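Remarks on the structure that follows.
A single protein chain has been removed from this complex, and every other one stays in its place.
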Amino acid sequence: MSGVLEHATRLGPYRARVMGVEPLGGLALVRVELDSRTEVGVPGQFHMLSNPAGRDYLSRPVGLIELDGGVGFVVDQASAAADMAGPEIAVLGPLGRGFDLSETNAETTLLVAAGFGLTVMAGIGRMHRHIRLIAGLRQSDHLPLLECITGVTNDAPRIAPDLVTEPLIEALASGRYTQVLAAGPTGLGTAVARICADHGVASQVALEAPMACGFGACNGCVVPLDGTWLRCCIEGPVVDGARLLA
Amino acid sequence: MSGVLEHATRLGPYRARVMGVEPLGGLALVRVELDSRTEVGVPGQFHMLSNPAGRDYLSRPVGLIELDGGVGFVVDQASAAADMAGPEIAVLGPLGRGFDLSETNAETTLLVAAGFGLTVMAGIGRMHRHIRLIAGLRQSDHLPLLECITGVTNDAPRIAPDLVTEPLIEALASGRYTQVLAAGPTGLGTAVARICADHGVASQVALEAPMACGFGACNGCVVPLDGTWLRCCIEGPVVDGARLLA
Amino acid sequence: MSITVGRLALAQPLLNGSGTWDAEQAHRLFGEANPGLAGFVTKTITPEPRVGNPAPRIAPARQGLLNSIGLPGPGREAFLATLLPHLRTIVDGPIICSVGGFSLADYVDTVAALDDDPACAAIELNVSCPNVESGCASIGGDAGETERLTAAARRATTKPLFVKLSASVADIAVIAMAAEAGGADALVCVNTVKATAVDRRSGKSWFGGGGGGLSGASIRPVALHAVVACREATQLDIVGLGGVECADDVRDLVAAGASAVALGTALFRNPALACAITADLAS
Partner (left out) sequence: MSITVGRLALAQPLLNGSGTWDAEQAHRLFGEANPGLAGFVTKTITPEPRVGNPAPRIAPARQGLLNSIGLPGPGREAFLATLLPHLRTIVDGPIICSVGGFSLADYVDTVAALDDDPACAAIELNVSCPNVESGCASIGGDAGETERLTAAARRATTKPLFVKLSASVADIAVIAMAAEAGGADALVCVNTVKATAVDRRSGKSWFGGGGGGLSGASIRPVALHAVVACREATQLDIVGLGGVECADDVRDLVAAGASAVALGTALFRNPALACAITADLAS
C-alpha cells in the first residue's frame, strides 16, 4: 500500500532531518537535511514546515536559505525550540510563485526586504553578487539574521521605527534602478509598490500572510490584490507590485 | 511575588529531572532526580506526573519506586517517549493513602499485584525482605518490570489469561497468611478482597482509577466502595478490602 | 487590584470553576483552601444527595479533558448544615454557591435557603451541566426557561445572582439576554462543551453514565466567543472561563469583556496555578 502514499503527491510532505539550531540574536537558524525529493525552489517560493511532535498544530510557511554546505531556515527562538528542534520535521514544497529573475542584475536591480522577507534575498544574492539590499528589522536583536544573507551588499540596516522606504526613495531618485524586488509584510509591499510606481520603476513583491495550508485549500491567506482578496499562497507570494495598487 | 508561589502548596508540583529512560520490555523505567521538597511517600501512595512539553494534557498517577541510587517510575514505552522523556517533568505528591504496614511481616503477609500495581510492591519488599509476591502481568513483554521489584520472593509470574487468584487461593489454603496486600485494577482488588474474606484473612488493596487531579478536586476517579462511588485518590488508593465488598 | 462582578467585590480577578476545586481537600492537603483565588465557587449543589455517575467519569482529550461526573454531592440540607459552615471557616474571601437541579422548584428552594445564610456571598445558577440526564442544560439551552428560572431565583434572593451558561447553544447572546431580563447580576461563560468519548470496539459511550463535557485548552476559543457575544448582547458583568492556563489567557478573556476569570481543568495539573498567574499578572 505504500505505493498509494508515494503516488499521492509530488511535493510531500517529506521528512527533513534537523542538523542543528544556531542562535541568531532573538532568532534562530535551523539547519536541515532535506529529503532527496524536496527541492529548494526559486527565490520567493516557500515551504510549509511542521513538527508532528511540536507545539504548533498548523504548519508554517518559511523561506529556505541555501547555506554554505546545506539548507536552513530562520524562525524566532521560541518557535525553533518548541517546534523545529527536531529530530525530524515535515516539509512541503516548494510552493507558490517565486521571483521572475529574468531581468535581474546587480547594476539596475535593487532589493528591499524586512523581517523574514530578508531570507528570500539570500537566494538572489547568491545569483547576483553584490546586488544592493536595503534591509529593515523589527528590533536590533534580529540583526544577526543578516549574517545569513550573503552575496548582497547591505546598506546600513534600518531598525524600526526607521523605515526602509526612506533610503528606497533616495535610491530611486538616483535613476540607476529599473527594478525593485521586495519582500516583507503586505504593508511594506504596498508602500514599496507605490513608491516604485511613482518613480516609474518596476516592482515585484514577495508578500507574507498567515497560512494554514500553503497550497490553496484553506482560503485563509488572502492579501489585497487586484482590488479584492486573493490567496497569497497561490497568486503569490511574489506578485507584480502594480497588483497591490489596484 | 515568588513567595506567593512557595506559600501556596506544601506538595508542589515541583520539577523533577529526568536522568534516563531504560527499556523494560514493552515498558520503560524512567529514572528521575526529585526536587528536594518532593518525598517518595509510603508504599501505596502515588504521585501525579506531567511533562508540560509532552503529548498528554493531563497528569497521570504513577507509583514511585526507590531504586539503588535513586528514584524512578515505570510507564509504557510510548508514554515514556512522548511525555516523560524530559528534560524536566512536574511531580505532585505523595498523594492518597498508602498501606498500613504496622502488621506486615514476611512470614504472615502475602503480596498480590498485577500490572503497574507491582510497582507498589518494591517499597514493601525493601522493608520486608523475602516477602512472597504473586505477580500478574498482562503480556509477557512486561516481564522485565519484575526486575525493578527487588526484595520480594516471586512466585512464577502469571501472564494473562492466567489469573493471580488461583495461586492466591492455594496460598491462603495453607493457613500461613493472616494478611494480604494487593495492588492492581479494581477488578483484581475486588476478587482478592472476596477470596480473603472467604478465608477469614485481612486484606488491604491499592486500587487504580483514571485520575485527572489526584487530590480530590475533579471527582473523576471514583471506584465502587462502601456500596457507592467514592474518590480513589482521597479514600484510597489503598482501602480495606472489606469496603470493596459492601 | 480589587474588582466587582455582579455586585460581588473580589480582592483580585481569579476564581475557580465550579466542580474543579475542592476547598476542603485542598485545605487538608495544601494547608490552604483556595490558594491564589479571590474566593471559592462551590461544586453545584443539588436538592437531594447524589452519588454521581458510575465510572468511568473521565477521558483524556487532545489538549482537554472529557468528564461525565454527574453532580455528586451531599444535597442541599447537608450542604447548608455541614459543608457551608465548614467552608466558611477555611475559605479566604467570598463563597459563591453553585446551584443546580432538575426543575424550577429545585433551584428556587436552594436559592431561598442560601439567601438566609450569611456564609453565602453570591449564588451561581448552573443551567449548563451537560452530564446529567435531564434538567440543567435543557434549561440553559432555552431562552424562555432561562428567563423564567432567573426571575424566580431573583425573587428568592437579594444576593448577587450569577447565571452560568453553556456554549452548546445556537446563539448564546439570546440566552444571555434572557438571563439579564430575568434579573441576573452577572454571567459565567462557559460550562463544558457537549462532547463524548466512545469505546472503539462497541461504539458505546466510554462513560459510565450520562453525557460528557469537554474542558481545557481545546475550548478556549469557544469561551472567548461566548464572552464576546455576551458582552455585546448585555450590560452584565462576566466571569470568563474555559481553558485558562496562564496570565495571557486571563488577559485575552479580560480584553474580550470578562471582569473576573476562573480556572478549571488547568488546576488539576497545578494546584498552585492561581498563585503563579497572580504573580505573573502583577509583574
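Order of writing sets the chain letters: A, B and C. Residues in each chain are counted from 1.
One rule holds for everything that comes next: contacts are C-beta pairs under 8 Å (C-beta built on N, C-alpha and C of every residue); 3 or more make two chains touch, one makes a residue touch a chain.
Not measured: the values here are computed from a predicted model.
Asker: With touch as defined up top, name the shown chains that contact the chain not shown.
Answerer: A, C
Asker: Which one, A:Ser36, A:Ser102, A:Ser174 or A:Thr228, makes contact with the chain that was left out?
Answerer: A:Thr228
Asker: Would you indicate which residue among A:Leu11, A:Ile124 or A:Leu244 is in contact with the undisplayed chain?
Answerer: Considering all chains, including the one not shown, the answer is A:Leu11.
Asker: Looking at the full complex, which residue from C:Arg7, C:Arg148 or C:His225 touches the chain that isn't shown here?
Answerer: C:His225
Asker: Please output the residues of chain A touching the missing chain, sorted low to high.
Answerer: Touch set of chain A with respect to the missing chain: 1-2, 4-5, 7-13, 48, 50, 56-59, 90, 92, 95, 209-224, 228-229, 234.
Asker: Where does chain C touch the missing chain, residue by residue?
Answerer: Where chain C meets the chain not shown: residues 59, 61-64, 66, 137-138, 140-142, 166-171, 193-203, 205, 211-212, 214, 217-222, 224-225, 228, 243, 248, 251-252, 255-257.
The working rule: only the chains that are shown with their structure count from here on.
Asker: Which chain, with its centre taken as the mean C-alpha position, is closest to the global C-alpha centre?
Answerer: Checking distances from each chain centre to the full centroid gives C.
Asker: Centre to centre, using CA atoms, which chain is the farthest one from chain A?
Answerer: Checked the centroid distances; the maximum from chain A is B.
Asker: Please compute the C-alpha centroid of chain A, do the same for chain C, then give the distance between them in whole Å.
Answerer: Here chain A and chain C have centroids separated by 47 Å.
Asker: Between chain B and chain C, what is the separation of their C-alpha centroids in Å?
Answerer: Once rounded, the distance between the two centres reads 33 Å.
Asker: Hey, what residues on chain A touch two or more of the other chains?
Answerer: In chain A, no residue touches at least two other chains, as defined above.
Asker: Would you please write down the residue numbers of chain C that are in contact with two or more other chains?
Answerer: Not one residue in chain C touches at least two other chains.
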